[in-house]
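Shown here: the complex without one of its protein chains, the others still in place.
Naming follows writing order (A and B), and every chain is counted from residue 1.
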Amino acid sequence: MYIYSSLRTLWFTFLHLFHKTETIQYPEQKPYLSPRFRGRIILTRDPDGEERCVSCYLCAAVCPSDCISLQKSSIEGDWTPEHFRINFSRCIFCGLCEEACPTSAIQLTPDFEMSEYRRSDLVYEKEHLLISGTGKVPDYNFYRVAGVSVRGKAKGEALNEAPPVDARGLMP
Amino acid sequence: MVKLIIDGRAVEVQPDQNLLQASLSVNADIPYFCWHPALGAVGSCRQCAVRVYRDDDDQVGQIVMSCMTKLREGMRVSIAEREVAALRESVVEMVLANHPHDCPVCEVGGECHLQDMAVMTGHSGRRYEFQKRTHLNQNLGPFIKHEMNRCIGCYRCVRFYRDYAGGDDFGVFGSRANIYFGRASEGALESPFAGNLVEICPTGVFVDKPFSKKFRRKWDMRGTASVCGHCAVGCNVTLQEREGELRRVVNRYNDAVNGYFLCDRGRFGADYVQSEHTLRSARLAGSAELAVNEARAALARVLATPDLIGIGSPRASLESNFALRTIVGPENFYLGIHDTAYDMLDVAARLIRSARMTVASVRDVEQADSVLIIGEDPSETAPRLALALRQAGSAGVHARANRNAIPLWQDISVRDNGCETPGALMIMSPAATELDDVAWLTLRVRPDEAIARAAMIAHAIDPQAPPCADMPGIMPMQVEQMAAALLAAERPLIVVGCMTGDADALRAAANIVEALMRRGKQARLSFIAPEVNAVGLALLGGGRMSACFEPLAAGSANIVVLENDLYRRFPHDLLDRAFKQAGSVTVLDHIETQTTAQAGLVLPVASMAESDGIVVNQEGRAQRFYKAIFRQTPSLPAWQLLRDAANIGDWPTLSALVRVMSGTVEGLEHIVEVGLDAAFRIEGIQPASQPHRYSGRTAVNAHHDVQEQAPPSNEYSPFATSMEGYHGAQAGVPVPFFWSPGWNSVQSVNKFQSEIGGSLRHGDEGVKLGGQDQDSSGYWPVTISPAEPAVLLFIPCLPVFGGEELSALSPAIEARMAVPSASMNIHTAALHQITEGATMDYVTQGACMRLVTEIDDHLPDHVVQIVAGYPGQPPLPGPVHGQVRHITARADG
Partner (left out) sequence: MVEILIDIGISVALLLSIVTLAAFLTFVERRLLGFWQDRLGPNRVGWEGSLQVVADMIKIFFKQDWTPSFVEPVIFVLAPAIVLVTVLLAFAVLPLTPGIGIAGHLNIGVLFFLGMTSLTVYGVVLAGWASNSKFALIGGMRAAAQMISYEVFMGLALIGVVMQSGSFDLVKIVEAQRHLWFVVPQFFGFIMFLIAGIAEAHRLPFDLPEGENELGAGFHTEYSSMKFGMFFVGEYASIVLISSITVILFFGGWNGPFLPPIFWFMLKISLFIGFFILLRAALPRPRYDQLMSYGWKLMLPLSIINVAVTGALILSVPA
């Protein structure tokens, strides 16, 4: 049985000599990359043009190679990252950060051509990551559904929110 | 022990708990919100539902709230039963119906009890699609950020703030579903325990405001076991650090000391380590900065001179003080504290060494059933102790509940039942204290009158105690009443502190304890020492400062001052003169002070957060703190700097120094048992100090150097500075961060306790020193030195916020500091023709303070209470006579 299966394997492997190859001759021939391809990471903006990242640290926490570092800014009010750094020389493009991101700020793009001669050139700061558009998620604006009052949105003005309760009202 | 059957598993639990507590103690997790081990149960959140069966045959059972259920022998309980599990899930769903979609922008996210409970119940998807209720927030001051939308209405905050901590400026408003937890009007929360709301709130309504500015998730910070350095209680804290910056201070449970709570001074006061006052580089007077090796060479030159005088510090570690004491010689080592404090600490050290006297731990204080406070306001000098005293104040309430067979965890019933019961405290102090509402007797008396009364009480309890000469205005009946109250108790407690400025207060208190013990009582003493390591310094021993100024007057001695701002303690003209006469003045400190400004040579040393060492708290408990902050260019701990400069080979390591110290200093034999040796390993590996999920390791420094740096090393601590190492509780290892699977919030401390609300399973921290002197029974002589009548007596008031040196340098505390003022009663004011709000010069012993006058009718006649201890204020070490002067027009202009 073992001999038969080994011979069979040999035969089938040999037959692959006559199969079509799957190789794509990359630099001359560009492969098709789907929009959900996991390449270079970007930070997007919400439909109002504001930074989407609220520096919740979930991307950093979930990153298996620990290559995301950010710090919430010390300014009260909006949560925005003071710095946002991705060390692409460590990134494994697993996409877990995108999956963890509650605001759709961090997204992976189909761009993977980002080689550099120096490793230090692969350290991307916020200004390198931030784009002007909304990326793959055109409509979502986290602060419109969150309960905190920021960006000129007062309490009770978010989606599906009642106006603030009057704690001194005695009406039933 | 009571036997329970929880989901078929037979367990034995302590009897006097509720079912929820009992289940948690045997690792049977029931979700809960409103119950808290320190606050008891009220049954308001309906989250802890379980099914209880009547007997073995009962298949139906009934759903009850486990926190409101008494234990019954052989009780059969089901947590996992389908219907009750579904009920718990639906409760979480309803709780979350109005909860905002905030977790990413909530500081509590990731350490949120509500998140944990939602996961525990299995609730995962929102079905409620209608409008969410919203609330406006209030500005609650520099410590706490308010985000009322997140409230789930568990009432824990008001129960802690009002019932437990005695605050009255915070409460619950509104009706039906629209309740609102906040203040009547915006403003800083007044209670010095408001910071605990952050840990009490099961979700993110109350958030640590300074922390929010340098925010990091819980898993992103290295936790280090430390001891709070802002008073002598020695609360255990965890310092959470990241990237060389102290991010926040959280409570580290220690059953014998701080339990679940910290005061705001400890929680928000540690930022002095990274303020503009932090001393970063060495310098010579009048010259620019010195390089590190130059500074060390200069120090070595100083230490090589013959006429050395060492001045220790009550805020430096035992190790640093001992190093200085060894280098200058014990006969040339002075404690660096004012003589009144010296005398009191001398007595206190003897009491701690005595085998007969029991000095109360904070836990003991909490359990006292009758308390006499002599001349002290603990809520200013030892806030955490005051919180414990407040719990002792309800001893009567508890006694009444016991009489009526109400379990003590039945919080509302106990309180309702005992609402008429007077407090168990007796307070003799010049000014009103925060604890007055739990006292059945408050006497507003001068310190000398308080001491006289204390001496009389001792004599009234045991006639063998030394009598006290009569003083005008003391009613013998009142004294007897107080003596009777102490005698009626099982565990009476006498509290005394340094505010009296007279060691006789402590002697009189010790006499009361002795008298009570002779009457068969389990009496205890609590002495409120002035600073974090004051008792350690006293146990180490050294000369008094007035003796120090004599050799200085003889001239040309070289002074080495260790982490001590002498200008806070001694009259400035005296110091200026002494420093001028001295051969040289060398100051080692971690902050810029008036003393460093006067020094010839200044060297930066590591603060408590940046070094390892031992401090001894007021009850003589030696506790180890570990290095929490690792800077790029670290300052060395003072002992190491001194060792290297004096070229002493005996102490290659911290442990070696501690061994030498325990062999040399009488009374410190047991300090070798304190803390962990640097060589300590668990199965060959170091305990880790970062959580498993510490993030950003390969990116955090990538903008400087794309190559990753090795984590910092600490040769004096066994803890690995990274996440690599042993995770989990181990005997004797202080917990770097409380976390347990499924319990991300601070409630995970449950998983580390031997019983819920009891001691830690792997041992509470600290080793109690003293207790070795056998022949120390007997009474102390007490002499009363009456204050001069009709002369103004200035009494210092050290406010919680600003009255302590280091915390006053922390920005959040600074924001809470009031304008220093002087208060007196209306009669005294009228006598001196002072009106409320007038700015006057208060003059004493060459020091002149220009203060705003306030009227406080609680104060006795001729007593002026002066807010002291603020940075830059002249020292006011104890009650002194003084006078008040109107500001002349010229001086005004």
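Convention: contacts are C-beta pairs under 8 Å (C-beta built on N, C-alpha and C of every residue); 3 or more make two chains touch, one makes a residue touch a chain.
Keep in mind it's a predicted model, so treat the numbers as computed, not measured.
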| note | Note: the excluded chain touches shown chains A
| Absent-chain contact - pick from A:E22, A:E113 or A:D139 | A:E22
| said: To test your reading of the contact rule: which positions on subunit A touch the chain that is missing from view? | reply: 6, 9-10, 12-14, 16-17, 19-23, 25
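The rule is simple: only the chains that are shown with their structure count from here on.
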| query | Counting in whole Å, what is the centre-to-centre distance of subunit A and subunit B, each centre being its mean C-alpha position? | reply | 44
| task | Could you please specify the touching residues of subunit B with respect to subunit A in the complex? | result | 99-105, 109-110, 129-137, 147, 149-150, 173-176, 178-180, 182, 212-217, 219-220, 693-700, 702-703, 705-707
| field | Interfacial residue positions of subunit A with respect to subunit B in the complex | value | 54-58, 60-61, 63, 65-72, 74, 76, 79, 85-87, 89-90, 102-103, 119-120, 122-123, 125, 142, 145-150, 155-156, 158, 160-170, 172
